[in-house]
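Right after this comes chain A.
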Amino acid sequence: MRKALALLAIALIAIPAFAQTGDTIKIGGIWTLSDITGKQGSAAALLAVEEINKSGGVNGKMLELIIADDEGKADKAAAAVEKLATVDKVEAFIGGMASGAEVGKIPAYAKYNKVVVATGAASSAIVEKALGPSPGSDYYFHLHPWDYNQGASYAEGWDAIQKKFPSIKIKKIFLAYEEGAFGKSSWDATKLLFGADKRYTIDGAPFKSALLGGGDYSAVLEAAKDFKPDLFLWAGYDADALPLLEQSKAIKFTPKIYLGAPPGWPIGFGSSKLSKNVMLYGMWSPSMNDTNPASKKFYDAYVKKYREEPATYFALLAYDAVKILADGIKLAGTTETAALVKALEATKYASPLGETITFKPSNIIKHQGITRQKILQWQNGFQEVLWPFEAATAAPVFPFPAWK
Partner candidate 1 sequence: MNRNLARVVATLLGALAVALPALAGAYPLQVARNVMLYMALAITWDMLLRSGQISFGIAGLFGLGAYASILGVIRAGMPAWASIPFAAAFSALAALLIGYLILRLRGMYFSIVTLALAEIFRIVIHNLHDFTGGPEGIVAPQGVIFGGSASALYWLALGGLAVALGASIWFERSKFHFALTAIRDNEIAASTSGVNIFSWLLATFVITSGIQGLLGGIFVQSYGFATPDSVFSADFTLLPLAMALLGGIHGTVGPIMGAVLLGVASEWLKLQMPYGHLVVYGIIIIIVILFMPRGLYGLARKMARPAEGRAE
Partner candidate 2 sequence: MTKLRTEHLTRAFLGLVAVNDVSFSMEEGEILGIIGPNGAGKTTFINLVSGIIMPSSGTVEYKGRDITYLPAHDRARLGIARTYQLIHPLENLSLIQNVMVGSIFAKGNGLRAARAKAEEVCASLGLTGLDRDTSKLTILEIKKMEIARALANEPEVLFLDEVMAGLNSDETRELIAQVQTIARERKLAVGVVEHVMGVIKELTHRVIVLEAGELIAEGPYEEVSKNPRVIEAYLGGAA
């Protein structure tokens, strides 16, 4: 009892109760810090803050990023928002990855009505719905594409690729999707966007991701093999990448295009023989450094500071979130919400992701940033961008090589 009370007392004392309104602009960043996306996202955001402060800060003030962990849980995420808003008194928020945690923050975000530049949370079914329509959700700037944006951009991308490369012909698409929220929303979007007006024949089957204790794909791969797709697409996690390929090889399943859409890839995937010419959906790859100076600048600075590669594009989104927010504050001259929202609406930010980010309405909210993902391909151990063509770093290799 005594011990518990002592702990409670320490906890209460440890929370500084005074407000600090001096020469800094405080930004709160919330990620799942035990996850690589959150770890690197927060690191990249710190890098951006450092760069901005080195070049004189924003309107004469230094930026200060205060990081909090949401542990991937809604209740912890809500506590993180409250802490940043009331204890640290931050003036804007960035961050976010898992939709299930993001949706826990929304009531608190709405209560404080400070600008949020969100770096993750793709689920339109819960996050966008919970945000609700304009003007109630105007404070929220969503950088990452919604699930339906992604689906639409893939459909667009494949149309464009087939037009440009007549040798590539896709009629039948099979989607193997992990049975959780991520896979299910991918399946819904794929059915909706590829299945429309019967241009493509679509089939799909769920599997249990290795991330959640699965790892046996035999049933879904056999269903795919029977379907004989031109494009085989899987929506799962990095833990599924190599086992799926190995098990595909074991049953001699050789689609012409083998495409994966995990949020990240396992370490050293490119050095695996099986990775050859596997395609992927994503937003960024280090190969873009050759064609995109912003990408190279970010990459070099990140590697120099942290001595590791950014493993996923979530690091870049967090970096962009800080830069976009800083530009907005510069333009508005204040962090006051109405003015800052207005300033951010004018955002035209050349992202290291290889596109210019602006905010446009999506299905429900008013401020959606990126709507397109990219189609890439593993070539000789590197992720090369195939589409959009303006960011392309290589031409597609087709078909997917059959197993020897």
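On how the list was made: all candidates are chains of the complex that A comes from, given by their letters.
Simple rule for what comes next: a residue touches a chain if its C-beta (ideal position, glycine included) is under 8 Å from a C-beta of that chain, and two chains touch if they have at least 3 such contacts; residues count from 1.
For clarity, every value in this text was computed on a predicted model and none was experimentally measured.
Asker: Which option touches chain A in the complex, given 1 or 2? Just the number is fine.
Answerer: 1
Asker: With touch defined as at the start, can you tell me which chain A residues reach candidate 1 in the complex?
Answerer: Per the touch definition, chain A meets candidate 1 at residues 1-4, 7-8, 10-12, 14-15, 17, 33-34, 39, 67-69, 71, 73-76, 78-79, 82-83, 85-87, 99-100, 103-104, 106-108, 110-111, 123, 125-126, 129-130, 132, 179-181, 183-185.
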